[in-house]
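Here the complex is missing one protein chain, while the rest keep their positions.
By letter and in written order, the chains are A and B; residue numbering begins at 1 in each of them.
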Amino acid sequence: MFICHCGINIGGVVNVPDVVKYAMTLPNVVYSEDNLYTCSSEGLSKIKESIGKHNLNRVVVASCTPRTHEPLFRATCEEAGVNKYLFEMANIREHCSWAHMHEPDKATEKAKDIVRMAVAKAHLLKPQEEPEIEVAPAALVIGGGISGMSSALCLADQGFKVYLVEKEPELGGMLRHLHKLYPTMLDASEGLNKIVEGLKQNKNIEVWPSTVVKQVKGFIGNFDVSVQRGNSETANFRVGTIILATGADLFEPVGMYGYKKYDNVITQFKLEQLLRDSQLKKPERVVMIQCVGAREEKGRTYCSRICCMEALKNALLVKELYPETDVYILFRDLQTYGREYEEWHRMAQDRGVRFIKYILEKPPEVVAGHDGKLTVDVYHALLGEQVHIESDLVVLSTPLVQHEDARELSQILKVPLGPDGFFFEAHVKLRPIDFATDGIYVCGTAHSPKNTAESVSQALGVASRAAIPMAAKRLRTEAITAMVDESLCSGCGTCVKICPYGAIEKDEKGVARVTAVVCKGCGSCGASCPEKAITMRHFTDEQVVAQALAALGRAVA
Amino acid sequence: MTAEPKIVAFLCNWCSYAGADLAGTSRIRYPPNIRAIRVMCSGRVDPAFVIRAFEMGADGVLVSGCHPGDCHYVSGNLKAEKKMQNTRKLLKLLGLGPERLRLEWISTAEGAKFAQVATGFTEELRKMEPNPLKAEGNPKAPASTKKVVSEALKKTNVQYCLECGKCSGSCPISKINEAYSPRRTVERFLLGYADKVLYGTDVWTCLTCFTCSERCPSDVRFPEFVRDCRSVASKEVMEELCAHKGVSLSLSRIMTNPNIKQERMGWLPNGAEIPQKSDLLYFVGCLPYFDVVFEDFNLNLLKIPQSVVKVLNKVGIKPAILGNEKCCGHDLLWTGDVENFEKLARMNVADFKETGATRIVTACPECYRTLKKDYAERLGNFDFEVLHFSELLSELVDKGQIRFEGKLPRKMVYHDPCRLGRHMGVYEPPRKVITSIPGVEMVEMDRSRENAVCCGVNAWLSCNKYSKEVQIDRLMEAKATGADLLVTACPKCQIHWKCVTGEKLPVNPEEVTMEMRDLSVLVAEAMHLT
Partner (left out) sequence: MEVSRSVLVIGGGIAGMQASLDLASRGLKVYLAERTPSIGGRMAQLDKTFPTMDCSICILAPKMIECFRHPNLTILTYSEVQEVSGSAGNFTVKILKKPRFIDEEKCTGCGVCAQNCPVELPNEFDMGIGVRRAIYVPFPQAVPLKYTIDEEHCLKCGLCQRMCQADAVDFNQEPEVAHLNVGAIVVATGFELFDAQRRSEYGYGRYKNVLISLEFERLLSASGPTGGHLLRLSDGRIPKRIAFIQCVGSRSLKGGVSFCSNACCMYATKEAILIREHEPECEVYIFYNELKVFGKGFQDFVTGAQDHWGVKYIRALPGEIAEDSKTGDLTLWYEDTRENATRSMTVDIVVLCPALIPRAANKEVGAILGLELDEHGFFKPKDPLFAPVDTNVPGVFICGYCQGPKDISESVGQASAAAARAAEVIALSASKEVH
């Protein structure tokens, strides 16, 4: 038992010597001392010394929050020969002295309780092992678009083997269909060809076109992947990591704004291809409508990020081709967020492109006009009046949507889809390109709508994430995992459903089995098992209950 | 005179017009040069009508009403007398000759008198030179509206509008006139509704105070856009909105005629040293005319040029002053009359060159902006350094050349005129000058410098209840600082504020009445020169 003064942070409020004395009254506490700063090098050496001197096999440090120094003290115990999981901390600073600075007596009593709770748990602690697994230095990249190819190249250059699987006969994804890429206005085909060439020449990359993934078994470092090409040819790979770069599809706005009803209502994507193939006949007045099928009240509620810039880009291209053509863009909120995107907006204004803002509540209407033309009726939100625009070409900007076969893939890989249909990452802010399942990563439009530059950025990002376990070659897995007492398991399957990481499966006997390497130790399974068949290492039911009882002053051991 | 003189006569209905009728009934002969316009009362005759008549080429104007005491409307004729006295002063200044305006009392029974007056006036005019303002040449073809608007859209950045609304949130008029919104006006132009807007009042409502353009993130120079559009907007609408019946604009237009030889130096103080040639030219502006038009305000506007000259002479500077100085053309330019503006500008520049001056100083921010910016941009080849008097004073203070006599222990607040402040960026020199006067405590209004509020009227347009509200609000703000003197560097601001305080006010007059002083007059007083 090491009770810290932490300068006056604890010692100034809690009567530390009193707590030291009290600790000695607790069962099995054979040694108790106080330190000024337990985390100092002096304090740490004292711990090591005492372990040796008093033959300690359990250590409790009563000081600050485990969230800061637990790893430090654990390492210290290991160095002195005590398994790091036989160490427990009692938080008597953040949870005690700092919170009750004006009531030192009560703080001292509370500190004693906290110490008692820690000791109660310490009694029940068992040593734990962190098993090591080997990591296959190979990656599977699913999807051969710009994202898939970029991450493949980056990993290959770092010396890893990459299997690149693409369901279409050619590589390139969406980029094959695009015309020019903003902000540099590079020809999509030019950019694509350069990368495909580089890819084909790279000896570390094995390209599998016309191939789909059929099954994935295993866990990080040891994924067993089965793929199929055509109707018959199958192959199996063993990979350490998997990268999902399956891209996205385009929404077809059937029944909206006269699409498919009138010939001169097309999608932005179609306009892109007409421009690329020099097949756009001179229109008199083009009206582009943004947010078609996106930012809706229900369903596709998200903003597809790239459509505003797409519209600006194509508007400028049309103006370049046919300077006398009028172009109107009907928008809701102009997403010109990139470093130079506002300048594009100015450029469009300079070329005479007209911008009219409309609101969700009063969307535009496309009706037949005279001589085969159309009339676009829009409520001008600012002026508060209806504007009628005659047009011979209406262009609808539609969102990217998830592929139809994504659900199947999400089940094969056991990775989730979010409410917007796109793949759902581990944490939106701090782990945007990892999945919660270790060893699987996501990038590009499979993650969410984005443009080429952003896709490349994320693709390089996953190359870094995937390289980490592969470069390490071996991984120590978490010791704090679930364990199943098979004799108690009734095979109800509750734990299987509840596990967010897919770490539990029912084996051949119908009994739950935990893949320790995938388990993150959250404990949801243990809390739901009706048979008390599952508990968590280092956080067993008994340990948790013992702390509760100790808190209430009931018997400890 | 080779051609016969043309006389325009304003005759009152009850007396003079009937008198003229009688002359006809009685078959009394008189020369046919006279054209009569019936008005109900001679008091109806606005000096602007008279000036307009001369502008349009009349050689003489006759105003005639009932004999004093007999006015059908009690005292309308007395008002006519006062007004025509003033109008004569204007004619004198213009060098047209006050004799060209005759005021007569002719009663219903005085047919003979009428004929006599008509004959005598015609004879007199025959002996004089014809009105130099006879129409010359063919008017220029009107510019293409579409071209003017589309060029203006590009030049003033209106095309870059993001519809953020900062303009409408800054505009002093928008705040109180719901119908007026710079943001919506811009949007209408961008949508192609120019024709509709150009026939409405929106283009004339803008005060051109530059508050919106100061804050606009897209650098949209809305007032300049509006100014450019005014050249193709409806003149009829403008006429309706022009205060004082546009007499000021008439005067400016009259000055474009090279035959006008003004007599405008009467205000010069005794002993003033004004050489023909000098390194520095003092550009006076239209103050001699305003002094007449706004006589009743008792603003003593001529003290401004007098103070400037006294101060300059005191520090050893002998400025040249143009004896036939033309209006700088500011109001013409900002009401869309570019052609006449350019005429005035060219004439002025030619006169500047004659004096050999390299520097020009003026005490009027509108003249300052116009000379320094608009002359230089539109004429090119403008090699003069232009200063506002506050800048020159600031230089002199820095050099230690200004000696103030004794202390002036007053609390004063300075108002930044739009043309000096936001238009030209001159904020510190006036403040430096004021605070260099010993004993002075200077306080600032919350809305000062680039956030100062316009005095409410621009180029005599749209002077209405909204302007009044803006003016009252500003005066209350000035008063609330606790200062007892409001200092400004623009004579127009003073005129507009004085105008509103003379009217029936919706607030307690105590809250808005403040002693006002132009910076030049303040300095001259502090130097004990007045």
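Note that contacts are C-beta pairs under 8 Å (C-beta built on N, C-alpha and C of every residue); 3 or more make two chains touch, one makes a residue touch a chain.
Treat the numbers as computed from the prediction; the structure is a model and nothing was measured.
The chain not shown here is touched by just one of A:E49, A:E233, A:D263 or A:E343, and that residue is A:E343. Only one of A:T25, A:S40 or A:N236 touches the absent chain when the whole complex is considered: A:S40. Of the options A:P27, A:G52 or A:P71, the residue whose C-beta touches the omitted chain is A:P71. The chain not shown here is touched by just one of B:H72, B:K175 or B:R359, and that residue is B:K175. The chain not shown here touches chain B at positions 157, 160, 162-171, 174-175, 178, 181, 183-184, 211-212, 215-219, 446-447, 449-451. Take chain A: the residues that touch the chain left off the picture are 6-9, 36-37, 39-41, 67-68, 71-72, 150, 154, 157-159, 181, 183-184, 186, 191, 194-195, 295, 301-303, 305, 333-343, 346, 381-382, 384, 418-420, 422, 427-433, 447-448, 452-454, 456-465, 467-468, 471-472.
What we mean here is this: only the chains that are shown with their structure count from here on.
Taken together, the chain B residues at the contact with chain A in this complex read 154, 159-161, 163, 183-184, 187-188, 190-191. On the side of chain A, the complex with chain B involves touching residues 346, 349-350, 352, 354, 356-357, 380, 382-383, 387.
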